[in-house]
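Reviewing the structure listed below.
Removed from the display is one protein chain of the complex; every other protein chain stays in position.
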Amino acid sequence: MENPDLLVVENLKKYFSVGGGLFGRPTSRVKAVDGVNLAVRKGETLGLVGESGCGKTTFGRCILRLEEPTEGKIFFEGENILAYSQKRMRQIRRDMQIVFQDPYSSLNPRKTVGQIVSEGFRVHRIFSKRERQKRVREMIETVGLLPEHIDRYPHEFSGGQRQRISVARALLLRPKMIIADEPVSSLDVSIQAQILNLLVQLQRQFDLTYVFISHDLRVVRHISDRVAVMYLGRIVELSKTEALFKRPFHPYTEALISAVPAPKPMGQRERIILRGDIPSPINPPAGCHFHPRCQYRQQICTQTAPVMEDQNENHWVACHFPLTPLG
Amino acid sequence: MDKTWNRSSKIPLSMRISLVIITVLGLVALFGPLLPLPDPYAQNIMKALKLPSTDHWLGTDQLGRDLLSRIVAGSRFSLLIGFGAVLVGMAIGLPFGMLAGFYGRGLDRIFSWVIDILLAFPGIILALAIVAVTGPGIGNLIFAVGLRTIPVFARVSRAETLSLRQRDFVEAARALGCRPYEIMYWHILPNIVGPLMIVASLQTATAILIGATLSFLGVGVSPEVPEWGSMLNAGRPYMMRHPHLVLVPGCTLMIAMMALNIVGDYLRDRLDPRAIAARG
Partner (left out) sequence: MVLQYTTKRIIYLIPTLFILSFVVFTLVRLIPGDPVLAIAGPDATPEVLEEMRIALGLDRPILIQYGVYLKGLLKGDLGTSLRTHQPVRSEIWRRLPSTVELAAAGMMISLLIGISLGVTAALRPGNWVDASTRLVSLLGVSSPTFWTGLLFVLAFGYYWRLFPIAGSGTIRHLVLPATTVSLTSLAFITRLTRASLMEVFSQDYIRTARAKGLPPARIVIHHALQNALIAPLTVAGLEFGRLVTGVIVIETIFAWPGIGKLLIDAIQFRDWPVIQGLILTFALIFAFVNLSVDVIYAVLDPRIRLE
């Protein structure tokens, strides 16, 4: 039977060395990603949420090997890509692409739209010039732009249009998976909806798998099949979208959800305000990373890190005292 | 965050005059030999040290050579030194700085080390050392002056590369599988060119100045070459009674420098985002 998982991440860690003494020896480490286990099924949209600094962007970049992980394994279509040579990696890159958050820095200001979008063809040296032009033209129209845009420069476009260009660039090589790193966070709310709808439509059209990274819970809820919640380098909760939002098991998830303004008058929850600031990833707290801010913490939480356990039909939580419906 | 020409601005008068001056200079340098002027090297003792007249519009020097044609010929040498030195600086400084900024760490440390050595010599000491070794001559002069411009270009290239390397479009290129040299050539280089041109224009003026200074000190071009600084040096013994010998090349040099500086400053104020921020 074919493995339904396109991407399997095993115990991924990414530590950055910081600081330097007189001779440049690092004094401390930023534990951006601290042991993540995750599987992404073919064809699904996995949402990855968390506050700024929780490591989700670093995680996304590690999957593509834009950052080299410190530890762990990444299996793409069953093979560990961390063991690949540069040459082999280059071939695999055609299957996994990325769309960035900032529409203003993700396009080279000195190149035309056509040159930017067709970069994939240029790098892999495929297709004749005429074939390239044809495909670029098709892709431009697919993302909702016009053919006459091909010879224009990025500064002539708005944020939303630029993101469309980024998407076109990512799709040109027909990848199997796309990491979307906060693709709509820099856009106006009205434009966000447009781009999100485009992404959904493209997923169906091209049979894509998405890892959708965001700090905006409403957006994630709208577009994801499953959601993973990340805190200080670790996944704390993972389940189907509605299950997570209707009935979170982790105190952090509960607090996150409570902070989202609900449109319906009766849907407004009691807002949970967490104590303290997010601790720095340089010196994460021992045991459960969340314990200093958790109102339910006990002794064991300060000593032992909890592991992910299935609470209820593939609803996984890493907590010693997962929430029950009454409390 | 890209730089666009502010089309609605007026170009100030000083800038316009400067551009005219530079264009004239360039044309004169290019087409000098074609002009109906006397040979700048032809000596005629009978006509030495004459004041400006209809025969010789700017007079003659101590060996009877026509000053106007020597000034015109001198413009070629000045521009040659200026552009030559800048070319040397860019040819070596640009790749060096870009590689250091791109790869960082070890390479960067070697880079800083070499640049520090080059910059450890104040003012024209380095250029003097080089010409002391190689002897006079325009090629040697271009090399000596060029050596001083290398650190400038290297530093700018490195700084620009460092900041560009962080930009998302470079990451996107990596994600597509772009090889490092491709990234440098296709993505980084086109974006460095702008700031580099600004540096180049200001450095040209400096290079011409240093070349003239070295020639004035007698260690630049060979003595009979009609370079402006050299002409000033040659005219020194006679200047008390025949001031036009030094006034003519001196004023020419000063005007050329002013024009180049005005243009360079203008370009920098208009195009460099950091200068725009500093204007306040």
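Annotations
Per-chain residue numbering starts at 1, and chain names A and B are given in the order in which the chains are listed.
What we mean here is this: a residue touches a chain if its C-beta (ideal position, glycine included) is under 8 Å from a C-beta of that chain, and two chains touch if they have at least 3 such contacts.
Note that the coordinates shown come from a computational prediction; the quantities given were computed from them, not determined experimentally.
Shown chains touched by the hidden chain across the complete assembly: B.
Only one residue from B:Gly59, B:Gly93, B:Gly177 or B:Gly250 touches the chain missing from this view: B:Gly250.
Residue B:Val131 is the one among B:Val131, B:Ala175 or B:Val221 that touches the chain missing from this view. Only one residue from B:Ala29, B:Ala73, B:Met98 or B:Leu209 touches the chain missing from this view: B:Leu209.
Interface residues of chain B with the unshown chain, by the touch rule above, are 113, 116-117, 120-125, 128-129, 131-135, 205, 209, 212-213, 216-219, 229, 232, 236, 239-240, 243, 246, 250, 253-254, 257-258, 260-262, 278, 280.
Note that in this section only the chains that are shown with their structure count from here on.
Chain A and chain B have CA centres that are 50 Å apart. Chain B makes touch with chain A in their complex at residues 1-2, 4, 167-169, 171-179, 182, 187, 190-191.
If you check the complex, the residues on chain A that touch chain B are 61, 64, 66, 89-91, 93-94, 96-98, 100-102, 104-111, 116, 119-120, 123-124, 154-155, 166, 169, 173.
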